[in-house]
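I'd like to ask some things about the structure below.
Note that this complex is displayed minus one protein chain, with the remaining chains in position.
Chain naming follows the written order as A and B, and within any one chain the residues start at number 1.
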Amino acid sequence: MLRFIFRRLLLLIPVLIGVSIVAFLILHLAPGDPAQMMGGIEASEADLIMLRQKFGLDRPLPVQYFMFLKGMFTGELLSLRYESPVMEVIWPRLKNTLALASVSIVIAVLIGVTAGVLSAVKRKTWMDYTATVFALLGISMPVFWWGLLLMLLFSVKLMWLPSGGMGTPLHYILPSIVLGTASAGIIARMTRSSMLDVLRQDYITTATAKGLSRRLVVGRHALRNAMIPTVTVVGLQFGQLLAGAVLTETVFSWPGVGRLLVTSILARDYPVVQTSLVLIAAFFVLVNLAVDVLYAVLDPRVRYHG
Amino acid sequence: MGSRDSRAMLVLRRIGRNPVALLGLIIIIVYIGVALFAPILAPHDPIDQNLSKSFAPLSAENPLGCDEFGRDILSRIIFGARTSLIIQVFSVLIALVTGVFLGAVGGYFGGWLDEGIMRVMDILLAFPGILLALAIVAVLGPDLKNLIIAIGIYSIPQFARITRGSVITVKQSEYVTAARAIGESHFVTIMRYVLPNAISPIIIQTTLRMATVLLTAAGLGFLGLGVQPPQPEWGTMLSTARMYLRSAPLVAVFPGVSIMIVVLGFNFLGDGLQDALNPRLKD
Partner (left out) sequence: MGETGCGKSVTAHSVMGLIPVPPGRIVGGTVTFGKHGNLLDLKEEEMQKLRGKEMSMIFQDPMSSLNPVFTAGFQVEEAIVTHDRHISKKDLLSRVVGLFKKVNISDPEKSVHSYPHMLSGGMKQRVMIAMGLSCGPKLIIADEPTTALDVSIQAQILTLLKKLQKEEGSSVLLISHDLGVIAAMAKNVAVMYAGSIVEYAPVSDLFQQPMHPYTKGLLGAIPRLDRDIERLAVIPGTLPNLFDLPEGCKFRERCSEALEICASVRPRLIEIEPGHEVACHACARDR
């Protein structure tokens, strides 16, 4: 098992290097002078010279890349806007985003798996149809619009919940629901179809034939198998949540990395933009690794030749 | 090729029998119609400002009311359909052509070429969801053309992966070996024998991708990084409507409803196609 994890970790290294190269190159692939892009049109010639020097923009690309990598970790890479090391700017906000995304994924899994199991067990009943319609609505709704609607109802009209910011548990309610809605829909669809698949299997008949209650048959024998494909989807959804946070955080003024990313793009704070991209991607890749491990725990067939 | 025609007919028949998929198809047809005939359908010019009618309520003249500049919301939604359709068609086209090419080449030839292509795709996929498109737009600058490029690039890996998967399956079949044996070139083999038989998952992906792409474009518009005003686009409309949420909440409703209906349409059809194109299901 440890070897399995170790091997997967090794495989991540090239992906992470690739991610950092892409994030680094984004600034350089664009047409025009990178210094001009950072400084904006109003930047004076002196500003540009300063920028070129600060980021080594006149040096060869590989050298710049290593400066970027090194600067990210040593704190030498500074945010243009906050003039402090990028990690110091990003890290607290990334924590806020992870907190929000974690609450959302829990909500999404609870709702999605319950709805999926119910609609598979009660297939072709009103319950199944209702769940399906809501799942598809959830998937098709623009996150930010859904956020605006809920905010309009619960914050503006009813004034039950805060419309933005972070602080009390109440602040979590709207953004986490909004962020988790699409994921809940996707998880519900996935759970439903894998559950239907599993319920047709012979070992479900076996479980019933030995006298287990319907609850145990569904809750233990079927669910455990149905969760195997669902786990992969949940992992991918966590990544979607990190990305979706860009929109949700903007709607609810949540002080997370998503909002930081957007404001940094608008302020042309490229060091922050690049580092945020690398960190979010790294988190996403690590979550997928965790999912692979969980997969092996759930499915004994994987462990030995994985 | 008669067999292809009859297969297409079969798929159409199956779609026709699936009420959800049929609804999706109808939504899409109406949507395309609205986009194509926007100048005829729209009661007003979508860009003309009339500050005296700022936030005018729903009326016979402005069925959905007016926005902050007194522009007719219905007309902006109708022209917004046109913007969305342009974004969808061209970005998916970019992704489709590039992704299918990369996936087919990788899957067909295998080896280091495949390995290399797929690693690059992995790296692109490591940026979840909207992020890659966001990053690209951030550098290229927000306008319609760059939005299409950004969304196109971020959709490439999905097409590459799916194409590669089905090409690998098809490659092992005997008619492909036979095609090579009678001396067909690699190019002809891929175009004539491999791709046509690997097409079902690509069609499904294209349909579902149209939905995702619309949501992404609207999201970028909402962030102010998409289509720039005054050009009418649903996401951008919501972005400004958000500022007046307290005073004029209705302005925020209609663009969102439009996005949702169209996205639902593509998801419905995609879902139905998944069943209809499934060869294991008998007619």
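Keep in mind that, in the parts below, a residue touches a chain if its C-beta (ideal position, glycine included) is under 8 Å from a C-beta of that chain, and two chains touch if they have at least 3 such contacts.
On a predicted model such as this, the values are computed, not experimentally measured, just so you know.
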* Taking the complete complex into account, which shown chains does the hidden chain touch? -> A
* Structure fact -> Considering the complete complex, of A:H171, A:H221 or A:R259, the missing chain is touched by A:H221
* **Hidden-chain contact residue, picked from the options A:I21, A:L196, A:A267 or A:L298** => A:L298
* **Residues belonging to chain A that touch the chain removed from view** => 201-203, 205-214, 216, 221, 224-225, 228, 298-301
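Going forward, only the chains that are shown with their structure count from here on.
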* Asked: Which chain A residues qualify as touching chain B in the complex?
  -> 14-16, 18-19, 21-23, 26-27, 29-30, 37, 136-137, 139-146, 148-149, 151-152, 156, 239-240, 242-244, 246-247, 250-251, 261-262, 265-266, 273, 277, 280-281, 284-285
* Any idea which chain B residues touch chain A in the complex? -> 119-120, 122-124, 126-131, 134-136, 138-140, 211, 215, 218-219, 222-225, 235, 238, 241-242, 245-246, 249, 252-253, 255-256, 259-260, 263-264, 267-268, 271
